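One structure is given here, and the rest of the page talks about it.
Note that one protein chain is taken out, while the other chains of the complex remain in position.
In order of appearance the chains are A, B and C, and numbering begins at 1 in each one.
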Amino acid sequence: MTAVIEPMDPGRVDQTLEAVHRHATRLLTQAPGLPRRVRVRAGDVSVELEWPVVESGQATTATTVAAPVAAPVASGPLATEETVSEQVSQIRAPMVGVFYRAPEPGAKPFVSEGDLVEPGQQVGIVEAMKLMVPIEADQHGRIVEILVANGESVEYDQPLFTVAPLEVE
Amino acid sequence: MTAVIEPMDPGRVDQTLEAVHRHATRLLTQAPGLPRRVRVRAGDVSVELEWPVVESGQATTATTVAAPVAAPVASGPLATEETVSEQVSQIRAPMVGVFYRAPEPGAKPFVSEGDLVEPGQQVGIVEAMKLMVPIEADQHGRIVEILVANGESVEYDQPLFTVAPLEVE
Amino acid sequence: MFRRVLIANRGEIALRVARACRELGVETVAVYSTEDADSAVVRYADQAVRIGPGPARRSYSNIPAIIEAARLSGADAIHPGYGFLSEDPDFAEVCEAEGFVFIGPPASVLARLGDKSDARAQMAAAGLPMLPGTPEPVESVEEAEAAAANIGFPLIIKAVAGGGGRGMRIVETPEDLADAFAQTRADALALFGDGRVYLERYLRSARHVEIQILADQYGNAVSLGARDCSVQRRRQKLVEETPPPGVPASVVEEMGKDAVRGALAVDYVGAGTFEFLVDDENRYYFMEINCRIQVEHPVTEMVTGVDLVAEQLRIAAGEPLSLRQEDIVPRGAAIECRVNAEDPARGFIPTPGRLERFHTPAGPFVRVDTHAEPGYRIPPTYDPLLAKVIVWGPDRDTAIRRMARALGEFQIEGPGVRNTVDFLSRVLRDERFRTGVHRTNLVDTLFAESEAD
Partner (left out) sequence: MFRRVLIANRGEIALRVARACRELGVETVAVYSTEDADSAVVRYADQAVRIGPGPARRSYSNIPAIIEAARLSGADAIHPGYGFLSEDPDFAEVCEAEGFVFIGPPASVLARLGDKSDARAQMAAAGLPMLPGTPEPVESVEEAEAAAANIGFPLIIKAVAGGGGRGMRIVETPEDLADAFAQTRADALALFGDGRVYLERYLRSARHVEIQILADQYGNAVSLGARDCSVQRRRQKLVEETPPPGVPASVVEEMGKDAVRGALAVDYVGAGTFEFLVDDENRYYFMEINCRIQVEHPVTEMVTGVDLVAEQLRIAAGEPLSLRQEDIVPRGAAIECRVNAEDPARGFIPTPGRLERFHTPAGPFVRVDTHAEPGYRIPPTYDPLLAKVIVWGPDRDTAIRRMARALGEFQIEGPGVRNTVDFLSRVLRDERFRTGVHRTNLVDTLFAESEAD
C-alpha cells in the first residue's frame, strides 16, 4: 500500500482522527472476535489494520512473534496513512529485577494498553538493587498487551509488552 | 522361466551336458567382461545363466550378497533346465579356528572353484582345538570362489566360499 | 607382565579388564558374539575376534572357540571375567595345556572349590566357622535331639530330597522338636518318596557378607575388607557396600584372617571372595568361595585404592604380591548399585532394546562402570546388567546421599527399555537401609509393602 500525504489543517486532522479512532474502537469491541482487517476512512484520513491468521499458542523466544489473540485498538498518528504490520513485537526486560509500570508508587503508569509509543519512549522500569533501568520502546507502535504485573520480578529478556509496530510510510 | 523336464537317455544327457558346459565356459572366458545373460541350448538340454547388474564393491555381511565380479563357470546338472539365481551366497565358518580344504594334509581338497555342491556336502573343515568341525554346503550351487587359503585362521561366521545357488526347478 | 591378554567375556567387565590391561601396557584381544559386534570393548581392544553366535554356549562359554581366538590373536594369557567360563576348571586346564596363562586360580583349585560340599569340608578343616548342622541324615528322634543340643534353636529340619521351600520345618524350641521331626519325615516321604531329613541352624535374619582376598603363587595372601551384599532379590545382588554396616571392625578382621587362612589352606592363587552369613549376634558362617573377580569388586577398590584387576594380572604373570596386610587400610565407605535393564514393576523381567538416551552420573567420588552408550542395543541374550554406579564417601551417610544424587543424574531411555534406577533409589531411601539394619529379606519386604499400599 502506498501512502498519500496531503497538506491538512492540523486541528482538523486531530478531530477527524479522534472520530476515526472512536469509530474503529467501537467496531473492534462490537465485532465477534478479532477481525482480519479493519479499515476506517474519513475524508483524507484513513486507518487500515490487518491481522495475520495466526495459530494460537505460546509466544516464541524470538523478538518478533506472531500476534496474540488480544485485540489491539485502532488509531493513527497525525496526517499519515498507516498499516499495522503483520507481526507484533515485544519489549523485553533489559535486566533481571523488579518491573514497575510507573516512575513511583501511585504515579500514572508510563503507558497503558492501547497507547502509542515511539522509539526511545520510556514504557517502564526494571529495578535491580536500587538501580532504575528504564525500559524503552525501540520503534513506533502500539502497546497491545502488558504481560507482567506491576512489582513483579522478571528475568533478563523476559517479554514485558506486546507491541504492534506501526510502519510510518 | 518354467522348466520342462523330458525323459532322456542318461548317457546321452551327460554327453550333451558336457558339450554344453564346454561351450558355455568358452563363451564366458572369451566374452569381454561378465555378460548379463548366457544361454546355451542343445536339443533338449539347455543351460541359461543370468547375472544381475551389480555395483562393484564390498560384499556385505549378509549371508546373501551381490554377485562378485569373478565369472562363474556355467554348467548344469542332469536333465533339468536351470537358472543361476540373481544372488550368490556364502558358506561361512561355523566356528573360529583353522580352515582346511582337505580331510588331511596332501589329500585332494573337498571342493575346488567351479565345483557343484549339494546341501549337506562337506566342503571343508574348521579345526578348533583338534575338534574337526565339518563345513557343509546348505544348498545346491556352484563354488564360485574360495575366499580363505588352506591352513588360515578364521573367525566365526567369516565367509569361506562364494556359492552361486542353482535353483532346481 | 603379559604381552597380550584375551578377554573371554563381554559387557562392562570386559571393558574393565581392558582398561586395566591398557594401564599396564598390555595389549588386549576382545572376543565377541555376533550379538555384540558393535560393543564398546570390540572398539576399545587392540584386536577383536568373532567367536560365535549369540548363545553363550556357542561363544563366551565355548572353550574351543576361545582357545582358537587366543591362538589366532597371539594372546599369551586369558582373563575370564565373571560368569561364563570364569570358574570352569576344564577351561583353566585347557588354557594351561594349550600354553595360555589362565588369569585365575589353578584348575585343580577351581575343581576342589567348585564342589560346594567339598569346599565346606576343606574350610571346616581349615578352622572356618560353619553353620551348625548334621552333615548326614538324622534317623531317629533321639539322634535329632542330640544333634539339636549342639545346633541350638531355632533350627530347621530339611528333607534331603527337598527343595524350593517344601519339606522343611522351622523348630523354635526343644519342646517342638519331636513332633516337627516326625511330621517333616512324614511330609518328606509323602512329597518326595524319601523320608530322610537333616538338621541345620536356622538364621531368621542374616546378612550376606563377603571377604575379598588376593593370593599370589608364593604363599602370600591378604584380605581387603568385607562387602555387604544383603540387598538381594532371589540371590541376585542389587546393592553392595563396604564396610558392612553393623558388623564390628573386629569381626571383619576375624573374617579376613579366616579367609586368608582358608585361601592358604587350599593353595589359592588370584583374586577370590569368601562368602559368609552373619547372624544378629555377628557370628559368621562360611558359605562358599567365589573363584573370580566379582561384579561388586569396585567398592573394595574405592576404599582400599587397590586395582583388583591389575592385581589379578600381576599375580597371574608370576609377580609376588606387592601388598602386605598392613598396607591395606580401607578408608571411608563405598556403595555400588547395579543398574539393570529390567522392569521392577513386572517382576524384574529383562527389557532389551535400543538406548536412545544414556547419560551417566559423574562428579566427585562417583564411578560408573558400563559398556552402554547412546545408540547401544541391549541384546536379549545376556544378563541385563547395564551399569554399575559406585560412590565413595568418608562415611556411610555421605555415601548414601552421594549415591542418591548420582542415581538422580542417570538418564536411560529407549523404546521398551526399563531400568532399576528408581527401585534402587527407593532402597536407598528406606529407613532400614539407611540405618543399616536391613537383612537379605529387604527387597521382598519392600515388595510386600508396595502391594499392601
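As a working rule, contacts are C-beta pairs under 8 Å (C-beta built on N, C-alpha and C of every residue); 3 or more make two chains touch, one makes a residue touch a chain.
Given the structure is predicted, the values throughout are model-derived calculations rather than measurements.
The absent chain, not drawn in this view, touches the displayed chains A, C throughout the complex.
Among C:Arg112, C:Arg314, C:Arg367 or C:Arg396, only C:Arg367 touches the chain left out of the display.
Listed residues C:Arg3, C:Arg166, C:Arg331 or C:Arg354: the one in touch with the omitted chain is C:Arg331. Considering the whole complex, the residue from C:Asp307, C:Asp383 or C:Asp430 that touches the absent chain is C:Asp307.
Counting the whole complex, the residues of subunit A in touch with the unshown chain are 95-98, 128-129, 131, 153, 155-158. Listed for subunit C, the residues touching the missing chain in the whole complex are 15-16, 19-20, 22-25, 44, 298, 301, 305-307, 309, 331-332, 359-360, 362-370, 373-374, 392, 394, 398, 401-402, 404-405, 408-409.
One rule holds for everything that comes next: only the chains that are shown with their structure count from here on.
Taken as a contact graph, with one node per protein chain and an edge wherever two chains touch, the assembly fits none of the named shapes, being neither a line, a ring, a star nor a complete graph. Note on chain placement: the centre of subunit A and the centre of subunit C lie 71 Å apart, centres being C-alpha means.
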